[in-house]
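Omission of a single protein chain aside, the complex is shown with its protein chains in their original locations.
Chain naming follows the written order as A, B and C, and within any one chain the residues start at number 1.
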Amino acid sequence: MRVGVITFPGTLDDVDAARAVGYAGGEAVKLWHADHDLKDVDAVIVPGGFSYGDYLRCGAIARFAPVMQEVVDAAKKGMPVLGICNGFQILCEAHLLPGALIRNHKLHFVCRDQWLKVENNATAWTSRYDNGAEILVPLKSGEGGYQADQSTLDELEGEGRVVFRYVGENPNGSRNDIAGITSANGRVVGLMPHPEHAIDALTGPTDDGLGMFLSLVDSVVKA
Amino acid sequence: MTVDTVKNAESTPDQEQPYKELGLKDDEYARIKDILGRRPTDAELAMYSVMWSEHCSYKSSKVHLKYFSDTTTDEMREKMLAGIGENAGVVDIGDGWAITFKAESHNHPSYVEPYQGAATGVGGIVRDILAMGARPLAVMDPLRFGPADAPDTRRVLPGIVAGVGGYGNCLGLPNIGGEVVFDATYAGNPLVNALCVGAMRVEDLHLAHASGTGNKVILFGARTGLDGIGGVSVLASETFDDSAGKRKKLPSVQVGDPFTEKVLIECCLELFAERIVVGIQDLGGAGLACATSELASAGDGGMHVYLDRVPLRATGMTPAEILSSESQERMCAVVRPEDLDAFMAVCAKWDVIATEIGEVTEGDRLVITWHDEVVLDVPPRTVAHEGPVYNRPIERPADQDALQADTPDGLPKPAREELLDLVKTMAASPNLASKRWVTQQYDRYVRGGTVLSQPADSGMIRIDETTNRGVALSTDCNGRYAKLDPYAGAQLALAEAYRNVSTTGATPVAVTNCLNFGSPEDPAVMWQFEQAVKGLADGCVELGIPVTGGNVSFYNQTGATAILPTPVVGVLGVIDDVRRRIPTGIGAEAGETLLLLGETHAEFGGSEWAHVVHGHLGGLPPKVDLQREKLLGEVLVAGSRDGMLSAAHDLSDGGLAQALVETCLIGEVGARVFLEADLFTELFSESTGRVLVAVPRTEELRFTDMCTARGLPWRKVGVVDPESDALEVQELGSLPLAELREAWEGTLPALFD
Amino acid sequence: MARVVVDVMPKPEILDPQGQAVANALPRLGFDGITSVRQGKHFELEVADDVDDATLAKIAETFLANPVIEDWVVRRVEA
Partner (left out) sequence: MARVVVDVMPKPEILDPQGQAVANALPRLGFDGITSVRQGKHFELEVADDVDDATLAKIAETFLANPVIEDWVVRRVEA
């Protein structure tokens, strides 16, 4: 099971995403932003960081990278894609997921251990969780407020495409407390919190995040 | 634009030069003329003036800093691979790993422009670590501000915190600790110290020097602009004729671009890995002037730099401006000609602009040309290493005796029934309150190696994923103690940082510092400085760990009032297996006993209690006992190694009361505490050499037997109560954790949200 | 060479935390009478003469602004 992890200039959490893939028994494969090449991977992770400094808008420049064109094509054919934090922002900018992420309502970058409720365990990345389960993973972002127009929100809610919701006080002003969403086919998932930083209790608050990577390994083995 | 060349200087020996505006004294200017045998060109004047500034030349501190090297024994030096004199100290920590770490100040820029000042402070120290050949792994930020409720603190603090976070987060470096301290003396002069730690394989150490005739000098990273030029712009207004337009005096503010630095880091690491770098130097204060002269001075030849090749961001820059620009995110490398193509290819991969700006030459001159005309021709050692040295007058302040005589003994003590409330009041006071408002703006998870970060006694990162070897770091300084007795104050800072590192289970191995003081032209300040250096160095000898580097920041004062002397001390510790780290929060094990290690005396000079309740500063600080600290450290490490400790927290500002509040709140469990006779002293004294530990009941006897055998005083002071949601102090009553939490965590949000 | 200005603003129905923060702070600083503040981005571009309006619109639409949350205006100004 080969899982591609993309590195853009300014990507930071690629090392961590690759480590998480390894912990789950997969093989992490480095993908470079400037290559039109997915190296025969079975799934792709777009990790967190500040691609191109996030200067214009988070993800706005990365979206146009050559590797992203390949990711968009592959996702349309059903390849599982996970966008974490900056990766989520990039997937929104690339229109693989609806909506956008804006500045946190209190304007500060927020790094904290965040409880999330799993609302959809039917995606390629969440089958190891029970619906309604609560998990604790780090959240660390300055622009994590999920925004979409009302009809998009209605559609997401109606189709059960909200995958994770913040529990307790909303940390960033996200609409409907949304922490993560999925594509209509459940293959593409984006979320602001960082499951790859919660794969053991030594360096993370819990190992609750590992489930996402184990789910992926399951789903590809099944497919 | 007319450019002042060497030829021109020779033919116009009597031309007036604005050396005073550039901060040079008459005799310094005379010495430059003496060295060169003529008047300096504008470019030479710019280079000497920035390099002979206090910041770059250490002219007031050099004679004192020598004491660090003089007192470092061979035994202390054993693990040290690079020390004072290099960009940063390097220590061998085992398993083939070398750790490099250093602190630096960015105080004045952060007052003028808090966000960018703090951001570029982080950027600068990270490049220092990178220049040693190491991958930067984590940052820390010891900060000092004016009173928490002062209006200007509301401007300065949020900006500085956002700047530290904005830059560090974007670089992908976890922030694993720091300090936030408030005191009125920092009101017009906040302190922004930044520390970076990095790691490399022992054989990969890179030292900054330009060797090998014919080797190329490459400038890479950002373009050079007009930022941070400050004083040197007076040269531009001198030389700009009216038709070109006089350039106004430029703001000396630099704007950082963390994205460019992140890319620069990855680019450098790839260059190191391919072994195509002979020497490397970061560009920080004094920009190219510093980098070229230091590289040339440390090498075995001369250097020729073609200044017109430097990629610029602004038009019409003069050679003097280019040399002294402090544009950020630039590095200078020395590369063998046969490696040039490979070097350029790596830079191209990372989209990093790289330009060959010169070469290493035979001889011993640094020569800089501007469109084929020589604008600078100097012996580089006279610029970089043989600057002026001052023996500034030193005088113990006249009021020092009065200050020490004004002891806290006569201050009214609280009545017994007021003690519980006082615990809460103290926990809510700005210096003791939770710093979460600050630290939650910092990424502490990135890179996946952070084992401990705030709130913890020291930050800890895993260095080796296979062996689990790691390092712990803590920075500390109580400026009030240092004011009362700078010699003891520096040792207290050392003792606290040392204790913090041992409290997490690591063994202290090396020291760095950032010495923040007032004006060196004030003999009283120089006395504080001299005392602090002596105290720190002597303390290091007693503990057997070397000072590997540091930084001096003078002129921290508002008008005639200096800041509290603030010798910030950073201690690095090694832990062979990070999985045996000791956390701060209690309640991890089912039944735990709380033991207090060390001894408590009535010591309130410079204490947080005297400060918060009485606004009093006087008397003597708590006694230092470094042998005791050493013993304590050995016991804690042994306890961690044998799995006898489930939590530990050192006692410092605020005493036992604050330690109890924090261990309960961080662990999210209650405790029952029983204390001895003088409850006020028990709770609030700041005697040193004390640590509160939680021991699983099954280990209690084994651990206390070890303490007794080793001669470390210990006392049972309570039990952890997982069923309870209060801190209960026998004879006094009970404080609900919710109430304590509100007090402890509410203060900073109320002030700064 | 022409100078082109592009202003990008959050759509009216989208939350604007930055503008909100400014609006809330003004009365505290003693400035009254400001009833609403919105904050967006302002770009100044130097553009070759052969870059036409359609291209500029495309740059704004596909790149400088995110039309899901932002509106944009392009103006050519006198240099």
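Here, contacts are C-beta pairs under 8 Å (C-beta built on N, C-alpha and C of every residue); 3 or more make two chains touch, one makes a residue touch a chain.
All of these numbers come straight from a predicted model, not from anything done at the bench.
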{"item": "Omitted chain's touching partners, listed by label", "value": "A, B, C"}
{"item": "Contacting the left-out chain in the complete assembly, out of B:68, B:145 or B:259", "value": "B:259"}
{"item": "Candidate in contact with the missing chain, chosen from A:4, A:53 or A:171", "value": "A:53"}
{"item": "Sole residue of B:61, B:105, B:327 or B:528 that reaches the chain not shown, by the stated touch rule", "value": "B:327"}
{"item": "Subunit A residues that touch the omitted chain in the full complex", "value": "52-53, 55-56, 61, 64"}
{"item": "Residue ranges of subunit C at the interface with the undisplayed chain", "value": "1, 7-9, 19, 22, 25-26, 29, 31-48, 50-51, 55, 58-59, 62-64"}
{"item": "Missing-chain contacts mapped onto subunit B", "value": "112-113, 116, 222, 225-227, 250-251, 253-257, 259-260, 313-314, 327-328, 351"}
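The rule is simple: only the chains that are shown with their structure count from here on.
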{"item": "Distance between chain centroids, defined by C-alpha means - subunit A, subunit C (Å)", "value": "29"}
{"item": "Mean-CA-position distance for subunit C and subunit B (Å)", "value": "40"}
{"item": "Chain centre separation in whole Å, for subunit B relative to subunit A (CA means)", "value": "36"}
{"item": "Where subunit A touches two or more other chains, by residue", "value": "106"}
{"item": "Subunit C, residues touching no fewer than two other chains", "value": "none"}
